[in-house]
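Right after this comes chain A.
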Amino acid sequence: MDILKVTDVDVSYGAIHALKNVNITVKENSITTILGSNGGGKSTLLKSISRLLPLNNGSIEFEDKDITKLSPEKVTQMGIIHVPEGRQIFGDITVYENLMIGAFTVKKGMVSLENIHQDAMTPRIKKLIETNKTSEEEVLLTRKEIIHNNLMRVYDYFPVLKERKDQVAMSLSGGEQQMLAIGRALMGTPKLLILDEPSLGLAPLIVKNIFNILKQLRNDGITILIVEQNALQTLKIADYAYVIRIGDIIKQGKASDMINDPELLEAYLGK
Partner candidate 1 sequence: GEDQVAQGVTEDKVLVGNTAATSGFVAFVGEPFKAGMDAYFNMVNEDGGVAGREIEYVHYDDGFDQAQGQTYTQKLIEDDQVFALVGHFGTPTVSTTMEYLDTVGIPRVYYATGISALFNDDAQGGERSSFPVQPIYDAEGEVMVARAVAELDAERIGVIYSNADDGKGILRGIQNRINDLDVTLAAISQVASDADDMSIAAQSMISADVDVVIIAANQGPAATAVRALQDAGSTIPVVTSYVNADATWLTGVSDVVDSGSFNIYANAWIDINENQDDVDLFVQEISKINADYAGNAYAFAGWIAAAAFVEGLERVGEDELTWENYIDAMEEDLVELPFGVVVDYSENRRVGTQAMAFLKAASVDDVAVWETEKPIQTIKDIIGE
Partner candidate 2 sequence: MSDFLRLLFSSLETGSVYALAALGIVLIFRTSKMTNFAQGMIGTINAYIAATLLIDFGINIWFVALIAMVTAFLTGILIDTIIIRPASKVNPISKQIITFGIIMVIVGLLPYISVESLYIPRFIDSEYGINILGAPLRYNTIFIILLSVALMGGMFWFIGYTKWGLATRTTASNETTSKLMGVPTKTVTMVSWAFAAILGTLAAIFVAPRVSVQPNMLLTVQVSAFFAGTLGGFNTFFGPVIGAFIISFARNFTGFYISDIWGNVIVYTLILVFLYFKPYGIFGKKPTTKV
């Protein structure tokens, strides 16, 4: 099923025509990537989806609902979470508070048992499970419990955030800030996670980690839309890819096909 449908989206900044009737779709539970040269309009497209930019034309549907007219915060509340280009962490509050604001939209809800982190297993949840007051796979958690669970998972992914949790976010190193930006997004239990150049400034080991995490998230049922400079590595984990140039989608296809298309890599990605 297509979780996201972008139809004929057209965006300009004053006189700069950044997107020209762009169409893309994102399948549920997939990793979709948008590749393209600098200034191609990738970030613009992502911002249009999270409704940060007004459209000249076109429509965007998420889970079959038209979100074209919605505000960014409404869209976020629906489960589209956007990790913007350039970190955009809140520098003057602590790392922990940054993570907590990421969980602003979290509501109580069902969480599958396998997704509950060891450290988030409170006595109450254990009891719920023991007394079988819950279905086989899922359990109804309170907002607080979900946030705690998310937090434990984020700390698992990025242990350094736990070490630094009471530090003002501004004082983190560049890479740590990037981790915080990603971790903050994960705090909000996204349905569709939008990442704009997540590997920027990260050490190779962490980049590998992040790609693994993304794969795992997809397996957990989260849909991912990612923009990356690191084209080859991204294509390796992606299911589907679009190539954008000066506001036009010029190519699309299965990621596995693209990776074997030397012409494409040469022409558009400079490889």
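Basically, a residue touches a chain if its C-beta (ideal position, glycine included) is under 8 Å from a C-beta of that chain, and two chains touch if they have at least 3 such contacts; residues count from 1.
With respect to how the candidates were assembled, all candidates are chains of the complex that A comes from, given by their letters.
Model, not experiment: these values are computed from the prediction.
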> Which touches chain A in this complex, 1 or 2?
Replying inline: 2
> Where on chain A is candidate 2 touching in the complex?
Replying inline: 50, 52, 71-73, 76-77, 81-82, 84, 88-93, 97, 100-102, 104-105, 168, 170-171, 184, 188
